[in-house]
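Heads up, this is only part of the complex; the chains shown haven't been moved.
Going in written order, the chains are labelled A and B, and every chain counts its residues from 1.
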Amino acid sequence: MLLSPSPRGADLGTRVREFIATVITPVESQYFADLAQARASGNAWKTLPLMRQLQEKARAEGLWNLFLPAGHGDEYAAKFGTTGGAGLTNVDYAPIAELTGRSFIAPHVFNCNAPDSGNAEVLLRYGSEGQKRQWLEPLLQASIRSAFLMTEPGVASSDATNMQATAIVEGDHVVINGCKWWSTGVGHADCELLIFMGLSDPNAHKYLRHSMVIVPRSTAGVEVVRMLPTMGWYDEPHGHGEVRLTDVRVPLSNVIAGPGRAFEIAQGRLGPGRVHHCMRLIGLAEHALELACRRAVSRTAFGKPLVNLGGNRERIADARIAINQARLHVLHAAWLLDTHNLSAINAVSEIKVAIPTMAQNVIDMAMQIHGGASLSDDFPLAAAWLHARAIRFADGPDEVHRGVVARFEIAKYRGAES
Amino acid sequence: MLLSPSPRGADLGTRVREFIATVITPVESQYFADLAQARASGNAWKTLPLMRQLQEKARAEGLWNLFLPAGHGDEYAAKFGTTGGAGLTNVDYAPIAELTGRSFIAPHVFNCNAPDSGNAEVLLRYGSEGQKRQWLEPLLQASIRSAFLMTEPGVASSDATNMQATAIVEGDHVVINGCKWWSTGVGHADCELLIFMGLSDPNAHKYLRHSMVIVPRSTAGVEVVRMLPTMGWYDEPHGHGEVRLTDVRVPLSNVIAGPGRAFEIAQGRLGPGRVHHCMRLIGLAEHALELACRRAVSRTAFGKPLVNLGGNRERIADARIAINQARLHVLHAAWLLDTHNLSAINAVSEIKVAIPTMAQNVIDMAMQIHGGASLSDDFPLAAAWLHARAIRFADGPDEVHRGVVARFEIAKYRGAES
């Protein structure tokens, strides 16, 4: 159980840290000012020039597409710019994801942001050569953006088998109908690729009914009904959309890996994706704890620095403990994914339950130490807190993942049943 | 310990409930649509026509200024439109506040919203006849709006004695300098009254140094530097502002109750205000629980209604228990305010600690049952959750109130010290 990165992973981590500190952080507030201005002028749904510049610098330094996995991803890592020309293990990438998670824009700078990274991984693992050439390559160059269409407004999507949108094979085409929402990325002007998940054969086994289909954004019948606010935020330029698909026709060859394999693909997509989410949240929690400590030692009330008031030290200690446990937990899941793929399903569900709530709580504590200031955008805390909360739904709500963990645990004792 | 309302209070409660159900609720989504449109056209910082209409109806029915307290407020209740022509006790008003708290606009409709109601109460209890005529009467007619300027960006305002803005008596004037923020209401076009709290005599006893001063919004030297987002929301039309005051001169007669009495006044203002906040939050939590139950019985996942999945029933039970305890707790504090004024300080601090967190947790649970939908504005849950969180800062953060409660508790045993 080796939970520390390889020398190459460690070196990339050092360089990512340095890049964030010297290149990204100094312009982060400028980025948000530019974004606010773009928003005011109705022009926020595209990559800002400053982001393009940052991406170019990152790519030039080989800090690009670092999420590409060792093994499957080596060829593409070599071709699309990662230093050392090979994909990283999850144990190598996890600490890097943590570093990028401290900042709201860093994942985009390194082209390692959801959902593009997850969509790239789907194409990498399950796509045909043609699909990779047409969609994966531009994604890895950040020349296009993508969205993943899974959740539906009409049903409890926590149970993915509830999905009702259809992807019916008709001869050498697939015809798609239905409504999706929380389609992250669909608002972006460069979003050309939609990966759609829908019901193809209602009579098949529960996990063999659905297909995953590539739908070019420009196909007739695709309509973005509205962009959804997330607790008031639209998260431009990518955003989250509600998408109606009406008699959308695409060639049969757009089905990824063939009809009926959507669940298999989703499972493969979501394991590393959840590790990334969790590690980024650990970075966010670390950032919040750092802000809390800085504030607590520098502000005074009732004649003492805040750090010496009431339970503040205890809360800081509890936050440190929670973060440290969380990091080891995620690294262990990453290591299981790297080494024991199949047995990692429950480990991934475990971290998906535990880490977002941990982050929400740590950030809540940091807010409380900042007082009302934390509600404003003078600090990144409010946005961090909302983000951690939202991740408790993304890729399956806490309750569903607890169910997975419990099922594995109970299975050990099924022989004990009377 | 009679915790239920008088017949008159109960009757007003029934009528408020009916008014909300038949007059407010049916147009609430229209109101927010109007507000969104006003926001889009840069015109959101004033009372919308629909709100004016609702206020007129409420006033016509005598459901107006219900917050006015029995005793001090009777004359004004008679004059400004409350049915029955007298103020209500806290025990009578608390259930009404709960009802209005279910809706984000109801408190405004009944002219019972913070900070106007609290500012009215300050004038009522401590204002001169002239001050009442000039400021209280238009407030009670909703012809002007007001703001309360206390918190400062530069210091930990949880310790109010930290306040550094000054209100220096110079002859028959007061000269004000400093910077305030989280001045709720200051964004409103009708906001004409600022009640400012500042340091007058640094050499006086800690609680006798500050004065509370009426500052007309239009006075030279008053500048709203910016409106502050609260976790991304600007809460138009009233909003929360950062206000710089530079050599602002007002007549000495604008000092409420005379120099040095700000803490005394603030204490009187905040007791009932905190009861109102807490009761409104209980209404909000009830609303969230209702939505959670409705969703849980009507949505299906894994072959069962959500209500029968995992721990959902237990969470619903825990929410019911928490709300019921909270309501009794606040009613008891209200009763203490009505009957034992002085001994109610700790009771008010107790509820200020307990109720916002309770509401935040209940709403968080309701969100989780709604899944991703709860993040959108299709449901009032995200806004409710943010509101409950924000109230954990308003009128003193949790930690300060815990300190008050502990101080009272420990005082019982001081004789036991070695």
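Here is the rule we use: contacts are C-beta pairs under 8 Å (C-beta built on N, C-alpha and C of every residue); 3 or more make two chains touch, one makes a residue touch a chain.
Keep in mind that this is a model prediction, so the values were computed, not measured.
Each protein chain is a copy of one sequence, and the assembly as a whole in this entry counts 4 such copies (shown in place: 2).
In this section, only the chains that are shown with their structure count from here on.
The angle needed to superpose subunit A on subunit B by their Cα atoms is 180 degrees, rounded to the nearest 5. Averaged Cα coordinates give subunit A a centre that lies 38 Å from the centre of subunit B.
Residue ranges on subunit B touching subunit A, taken from their complex, read 151, 153, 155-159, 162, 181-182, 228-233, 299-302, 306, 309-312, 364, 367-368, 371-377, 382-383, 385-386, 389-390, 392-394, 397-399, 402-403.
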